[in-house]
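Heads up, one of the protein chains got dropped from this complex, but the rest are sitting where they should.
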Amino acid sequence: MGDANSFGKYFRWTTFGESHGVALGVVIDGCPAGVIVSADLLAENLKRRRPGQNDASGEVLVSARNEEDEVQIVSGIYSGKTLGTPIACLIYNKDQRSQDYEDIKKQPRIGHADDVWQKKFSHADHRGGGRSSARETVARVVAGSFAQMFLQSLYPDLRVLSFVNRIGPIELSEEERSHVLDQPIDAYIARFPTQKSQDVLALLKSAKETGDSYGGSIETWVDGVPVGWGEPVFDKLKARLAYAMMGIGATCGFEIGAGNALIDKKGSDIHTDATSSIYGGIRGGISTGERVHFCVSFKPTSTIKEEALKGRHDPCVLPRAVSVVEAMTWATLADMALAARLSRALDR
Amino acid sequence: MGDANSFGKYFRWTTFGESHGVALGVVIDGCPAGVIVSADLLAENLKRRRPGQNDASGEVLVSARNEEDEVQIVSGIYSGKTLGTPIACLIYNKDQRSQDYEDIKKQPRIGHADDVWQKKFSHADHRGGGRSSARETVARVVAGSFAQMFLQSLYPDLRVLSFVNRIGPIELSEEERSHVLDQPIDAYIARFPTQKSQDVLALLKSAKETGDSYGGSIETWVDGVPVGWGEPVFDKLKARLAYAMMGIGATCGFEIGAGNALIDKKGSDIHTDATSSIYGGIRGGISTGERVHFCVSFKPTSTIKEEALKGRHDPCVLPRAVSVVEAMTWATLADMALAARLSRALDR
Amino acid sequence: MGDANSFGKYFRWTTFGESHGVALGVVIDGCPAGVIVSADLLAENLKRRRPGQNDASGEVLVSARNEEDEVQIVSGIYSGKTLGTPIACLIYNKDQRSQDYEDIKKQPRIGHADDVWQKKFSHADHRGGGRSSARETVARVVAGSFAQMFLQSLYPDLRVLSFVNRIGPIELSEEERSHVLDQPIDAYIARFPTQKSQDVLALLKSAKETGDSYGGSIETWVDGVPVGWGEPVFDKLKARLAYAMMGIGATCGFEIGAGNALIDKKGSDIHTDATSSIYGGIRGGISTGERVHFCVSFKPTSTIKEEALKGRHDPCVLPRAVSVVEAMTWATLADMALAARLSRALDR
Partner (left out) sequence: MGDANSFGKYFRWTTFGESHGVALGVVIDGCPAGVIVSADLLAENLKRRRPGQNDASGEVLVSARNEEDEVQIVSGIYSGKTLGTPIACLIYNKDQRSQDYEDIKKQPRIGHADDVWQKKFSHADHRGGGRSSARETVARVVAGSFAQMFLQSLYPDLRVLSFVNRIGPIELSEEERSHVLDQPIDAYIARFPTQKSQDVLALLKSAKETGDSYGGSIETWVDGVPVGWGEPVFDKLKARLAYAMMGIGATCGFEIGAGNALIDKKGSDIHTDATSSIYGGIRGGISTGERVHFCVSFKPTSTIKEEALKGRHDPCVLPRAVSVVEAMTWATLADMALAARLSRALDR
């Protein structure tokens, strides 16, 4: 309501569409003019949202509804560049299968939001979760891709890298973590760059078969952020990232820099090195020029046995969520980059 | 910049004031008319922001600058009730001591934001941190108090309770946690309702003496929240709470409901009880009517030896932060309560 | 940029689409759930935006590009009622004819915004004016129709009536004005409810032939507005109406109530009757419960001789603008109606 389907104040975009409606989409108002649009980047990011294409996890992670997402750009682009006018994109739903959900209509799905949604709005669309479906995130990936095009046209070295660092009981070792930058993340099962790939696959397979699920954690590293992004006192960069991440379904925790691990330390342990990465590249809510890094934790997915039996069950949302976390990071950074333009007195 | 010093979209307030300037303050635009104003509640909440009044930790936790905060209400109130016009409040700085900070001016304080602030704005006020000082939170407590008055006039049973559940190595036991509701939180050392009070006191005393500091975690329980607060898809209640909390200085993590502990579980472990408290009273981003609960972790405070030696050093921000966490919770809820008014089609 | 393509704070909608691009459209975020959607009302309002269907002015007022506008509702509706989620609507461009505009590309069109648009954005779409084309208003009519559905579900007696009261030298007489409410406005040539229809037709025909154009004035009456709409101090109802109207292309003046005619009077002339219509049903920026009325003046349309010769020239924008003025009025009222919900302290 109001503007709760809009993200950002300056690089501002609004998503729309129900999971089993005609289409999903996004309108981006605030992307500056003259940005070169890369259809390839857009397609690549959307493909990454559908996991399991390139590895052995395909059969496990991919739900029956694995349609390829084709984006129709409806406005805001001319001769391959942004016009500075609203960019509207649509992704039509091809495989709606709302029939599958007719039975579900009768009973609120455990762990889903159907019942509270009904109470809040009185009138609700139960087919596949409506707006609370994970399908809604396709629009976020589109918006994040434009944010990426915009930012990388100005800051060619700016990089956002997200990866799974934990699924259920399996965690990345420190050794593995230290090699992440050199890894082809997408080539790993579940975007989890670990030597224990076979364990991961076995874990997920077993969960798929029993209709069970696992949570986990996604870590994000942003390199190349200039000094000065983040707006005191309420739009601190860490606050805006937390808002972006906790606005993704199934998230249950957010940590900036060393996060909760900082509680185990005394001030004297950590303040010896002011430029250490312990604060996640942010001080006073403002980026310091160091790597911005943070972790987002996800609860195990909600499941209905029947749904699982029909094969439309993801035993773990994390692999798919990696591209959504990246998209929301790009979108947050694009907003903060534009916000920073407003601070400089002597600029025109 | 822009509106980064404003919080909320509907119950909207803007804070102002530098730590060593003339005054701090807040303007609240969006508090409905007719709310009975309680000067006592306001004074009580502000007093609670200055910890150590009622217990043995007073000498340890209270920094030299422990002035009582007197609020001057400048507008928006008439005959003891809100007018529906902006409520402006000022808290004048009595004890400015900017002299103490003159030496500091030369060197950026470790862990503080002085240097990035300078780079971002070019022109900065180094005296005591300016807007990045903890002193800025006094304005948040004022705003939160009005949010509380507004909400409790409509929902008399709505309660926000925050308490420290961990300081450095000392943690609340499950047994202790189960009795929290019956405890006089403010009477405990550091608002940490534990039997190990003497250990806590010893820990803080030692840190004070050595100029060291501890982080920790604050837990919040909200009872009496009606169904339907939180606005999909970006203004999920958990997202707005995360934004509010991570906008407080020194925070480094946010968890909703069982938080990171959910990663240790399988879906089948937790989905047996849809109404369990494991999700923190929120599903699909919308309050379910159950207790809303969340945790915020804080890093150890930044310190300068010299500052510590002058006795102006807090070995732990958490006791003081409890009232700030409560204030930001009230403010977030007030905003969500007003947002929820907009959803109902058939209301006038 | 930012949110300049969004209208309203609560009943908030964003338009997109270039005149010669793929489609135009709008996303409405903030329409409450449960509003019954009338496809007929939507079609009727869109048809009214294309003037000259029902009268002798058809041949004169209708430009060659008179395609029927078909709306595709993409989201936000289920079982005939709004879901409280964003309502996205598209109107595909069938008859793009951008070829016609290739020549124009070379020279900025007199009175059009092509050159300043180019300077502002560096990269621009010259085909048919891009976003500065009158075609953009089709999205406004869609948004206004939903605002109307929402408001009339709550206030069945609320009525917005706009009509042309002057075209060039021909003006409505006081006698004619007094009968407006009983008139079938749409049946009159150019929505100008005058006995001098033949004069109007002759005037427009002559202008069409010579490639000339006339301005004029549109008057709007809103009956059934409850007391209390309009938000002091900046969102006065008259300020928001002025903003809405002056945001329509070709407008050059706005008057509330008796408007400029009030300058001819002394205070003692008009203050004898506090409830008179002289203030346009607004005092202190707040609706009084009386008829809200205002006038908007339009400059003569910009023209290029060559364009006129191709028959794509409207000698007068006013007939078409009537439905746009009505749409922007509905949209403004819907926003103010929702805003008023926030003021009441004792409502939940």
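Should a chain be cited, it is by its letter among A, B and C, assigned in written order, with residues numbered from 1 in that chain.
Criterion: a residue touches a chain if its C-beta (ideal position, glycine included) is under 8 Å from a C-beta of that chain, and two chains touch if they have at least 3 such contacts.
Since the model is a prediction, treat every value here as computed from it, not as a measurement.
Student: Identify the visible chains that the left-out chain touches across the whole complex.
Tutor: Contacts of the omitted chain with visible chains: A, B, C.
Student: Over the whole complex, note the residues of chain B touching the chain we left out.
Tutor: Within chain B, the residues touching the omitted chain are 1-6, 9-10, 12, 14-18, 21-25, 27, 29-30, 32-34, 72-76, 78-79, 81-88, 90, 120-125, 130-131, 338.
Student: Could I get the residues of chain A that touch the absent chain, sorted low to high?
Tutor: The list for chain A reads 10, 30, 32-35, 82, 84-85, 150, 153-155, 226, 232, 338, 341-348.
Student: Name every residue on chain C in touch with the hidden partner chain.
Tutor: Interface residues of chain C facing the absent chain: 1-7, 9-10, 15, 108, 110-117, 119-123, 131-132, 136, 166, 168-169, 207, 210-217, 227-228, 231-236, 238-247, 249, 251-260, 262-271, 274, 278-280, 283-288, 297-303, 339-340, 342-345.
Basically, only the chains that are shown with their structure count from here on.
Student: If each chain is a dot and touching chains are joined, what shape do you get: line, ring, star, complete or other?
Tutor: complete
Student: So, what's the distance in Å between the C-alpha centres of chain C and chain A?
Tutor: Once rounded, the distance between the two centres reads 39 Å.
Student: Need the CA-centroid distance for the pair chain B / chain C, whole Å please.
Tutor: Chain centroid spacing, chain B to chain C, equals 47 Å.
Student: By residue number and range, which residues of chain C touch two or more other chains?
Tutor: 10, 30, 32-34, 82, 84-85, 338
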